[in-house]
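Every protein chain of the complex appears in place save one, which is left out.
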Amino acid sequence: MEFTISSDKSQQILDISDSVKRLVAASGVEDGVCNVFVPHATAAITINENADPNVCLDILDALDALVPSGRWRHDRIDNNASAHIKASIIGPSESIPIKGGSLQLGTWQDIFLCDFDGPRERRVIVTIIKKV
Amino acid sequence: MEFTISSDKSQQILDISDSVKRLVAASGVEDGVCNVFVPHATAAITINENADPNVCLDILDALDALVPSGRWRHDRIDNNASAHIKASIIGPSESIPIKGGSLQLGTWQDIFLCDFDGPRERRVIVTIIKKV
Partner (left out) sequence: MEFTISSDKSQQILDISDSVKRLVAASGVEDGVCNVFVPHATAAITINENADPNVCLDILDALDALVPSGRWRHDRIDNNASAHIKASIIGPSESIPIKGGSLQLGTWQDIFLCDFDGPRERRVIVTIIKKV
């Protein structure tokens, strides 16, 4: 099961919780784990606060300060080395427990795709493993 | 299956291995994967050295140096933006292999909850998937 989502900025963190929740519901799985994976080397999956959108902007600012663009070997080939480095720091997947047919996210948690090299269309692969 | 654990400092890394191991043993699962997930947006799960407690203090110091508090948009709403950013860097879950009924942690590895916005009580959700 997968879906696509498009960023419209060079760097953007997009809430994908509703799409993931729909796939969990469609699976009919009551108890298990949901793996959310982005098959791109300049994007990542994170889980963080859903209430104040500034949290996502702060994450992008912090990563920009930690990994400035334009100073890396790979920039000579494909001017996006900082996007690759950020992708490894955040990571390409998260695994979230499912109970009673629902993702066990906390009250303040949502699932986000981080696009560090947009704007682009990105694929997200969702795999639901039933507890047996 | 879940348990709670309380931090007593503003930032603290707490060893939760024994609680996770008890749930693995109680499950009776011989082979599979154990997902450890924290349903909070200012906490994280990590795996690191269990012998010298200074390693956990060093991790907190390093993250403080990388993500200083007090300079972010979200701080105007809820003075804990750095805790959110650190939570995304470390991540809310880890998945550990189970073999012969035991977590396949390395000799020097334990599982830790990182509370970046304590002191608080935190929930930890443990989901054990049996290999079939």
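The letters A and B name the chains in turn, as written, and every chain counts its residues from 1.
Definition applied: a contact is a pair of C-beta atoms (placed from the backbone, for glycine too) under 8 Å apart; a residue touches a chain by one contact, two chains touch by 3 or more.
If you're wondering where the values come from, they're calculated on a predicted model, not measured in any experiment.
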{"item": "Hidden partner interface residues of subunit A, rising order", "value": "33, 35, 37-41, 66-67, 72-74, 76-78, 81, 84-85, 87-89, 91-93, 95, 123, 125, 127-130, 132"}
{"item": "Subunit B residues touching the omitted chain (full complex)", "value": "31-33, 46-49, 52, 54-55, 57-59, 61-62, 66, 89-91, 94-99, 104-109, 129, 131-132"}
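Here, only the chains that are shown with their structure count from here on.
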{"item": "Euclidean distance of C-alpha centroids - subunit A vs subunit B, Å", "value": "19"}
